[in-house]
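Take a look at the structure set out below.
With one protein chain held back, the other chains of the complex are shown just where they sit.
For subunit A:
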Amino acid sequence: MRPGPGGCCCRRPVRANGCVANGEVRNGYVRSSAAVAAAAAAAGQIHHVTQNGGLYKRPFNEAFEETPMLVAVLTYVGYGVLTLFGYLRDFLRHWRIEKCHHATEREEQKDFVSLYQDFENFYTRNLYMRIRDNWNRPICSVPGAKVDIMERQSHDYNWSFKYTGNIIKGVINMGSYNYLGFARNTGSCQEAAAKVLEEYGVGVCSTRQEIGNLDKHEELEKLVARFLGVEAAMTYGMGFATNSMNIPALVGKGCLILSDELNHASLVLGARLSGATIRIFKHNNMQSLEKLLKDAIVYGQPRTRRPWKKILILVEGIYSMEGSIVRLPEVIALKKKYKAYLYLDEAHSIGALGPTGRGVVEYFGLDPEDVDVMMGTFTKSFGASGGYIGGKKELIDYLRTHSHSAVYATSLSPPVVEQIITSMKCIMGQDGTSLGKECVQQLAENTRYFRRRLKEMGFIIYGNEDSPVVPLMLYMPAKIGAFGREMLKRNIGVVVVGFPATPIIESRARFCLSAAHTKEILDTALKEIDEVGDLLQLKYSRHRLVPLLDRPFDETTYEESED
């Protein structure tokens, strides 16, 4: 239900029930642009043809299968029952019939206005608490393809956990954002980071503008600019803060922000802090975006009717809960037509998309110059932490002088910088090996394979076929906990998310693929997912893919997918 501690990585305003973008019929099983004809032949389910099909140089297949009616009804019933029991138990707690586990206010401060509204935590208390063991599982190893998880037990229905001291070894990690497999404790990256750590120490103890601008930072920024193919770049100590502390430097009062409805919390926070007017367009829906752009320019600011100073479009490369890829060619065409500016958050797509890992811009074969602000993080593909912004020299100069981060926040830790430098050079092939390139290819292959197999099994899988973020729909609240626990029993660590990170009925499990996953690991995971899928009856899809004949397939899978 509740994603991890409150959050997965995505803010979810309520949106039309599973609505598919682009204004086509809601039940668009396959959305395709360039490969319309091919996809049509394959699925026979096409409900729209994108007008800008010519913009795409590659097939753009995204699936958001409609929630089956029965499942939707049952899900609502499930929440209804949970809510009823929640009220009942709150009643019992109130009269001290049931023991109260949660922490309470100090005696001295009982007459203060209560810190939390009573109903505020209803959800946490009565729904999240039941399945809290699925989140915050502590690990004690590298977050690589396999992790060691610390075993924990709860004797008070998840209100508190006790560590048994046992370690669950070799759990297959389908949860970490380790796309390119750079989360490692051996190899060139670790060695380089260790060297810098010994030389520099870990901290910086100052801000970039004061005296925390190390030669390493300058080196990193030049490299990032080269990697992205932009004039200049600037790096920051935290990915979240890169968004929330730089958007306010770019836009302000009298400016308009057009933001995708599924944008990450950091983008939303940044937009809010900027003081600009914010309008939301439907997820990845270009008609919706164009209408907002057109209206904004024609009608200007509300009430005063003055023209907007500037319009900034905020989109993400890969949406972390949906697995969808931004329709960048169309966004860029619109942005050019209406003279808006584009802010692209590549937190999940940098390194993970494109033939050489340069992100969604390269994936679509576009020019990085067309994106005004290229933002991304080092947390995921580079196995480090922090974020960057790339763009024209004027932009970066301005940010160097006006970014909140540069003035008030401590700069990146030197060993972390070194990890980024080494991993980035590896992706670029500057370390003299083709390791980086192989990783990028491996990830793309893993993605296609894993997604295809899941679809064949009959699960409802959201998102783009090239997106390494793979959401598998669970829908019902009880299945969230059940799936997470069953998978851990089978030694597979998965991420499950529900409301409020997703719309209330669209709870899901999310797999993040990695180049570090071998074929064996993926096959083991797939086998277990298949088993659990049958156990929990998760195979909701009515558009089952037929396995390709030229590909060897697992017989059991095939048989089961026939039912």
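Just so we're on the same page, contacts are C-beta pairs under 8 Å (C-beta built on N, C-alpha and C of every residue); 3 or more make two chains touch, one makes a residue touch a chain; residues count from 1.
Criterion: contacts and distances are computed from a predicted model.
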TODO: Would you kindly match the missing chain to its UniProt protein name, picking from "AP-5 complex subunit zeta-1", "hydroxymethylglutaryl-CoA lyase", "Transmembrane channel-like protein" or "Serine palmitoyltransferase 1"?
DONE: "Serine palmitoyltransferase 1"
Task: Identified contact with the non-displayed chain, of A:N185, A:S434 or A:T518 - done: A:N185
Task: Among A:R106, A:H155 or A:R303, residue touching the chain not depicted - done: A:R106
TODO: Among A:T67, A:T235, A:S259 or A:S413, choose the residue that contacts the chain missing from this document, as touch is defined above.
DONE: A:S413
Task: Contact partner of the left-out chain, one of A:L214, A:M375 or A:L513 - done: A:L214
Task: On subunit A, residues whose C-beta touches the chain left out of the figure - done: 2-9, 103-106, 108-109, 111-117, 124, 128, 135-144, 147, 150, 173, 175-178, 182-185, 189-190, 193-194, 197-215, 218, 237-241, 245, 248, 250, 264-266, 269, 272-273, 294, 297-298, 307-312, 338-341, 372-373, 377-380, 382-385, 394-395, 397-402, 404-410, 413-416, 419, 493, 495
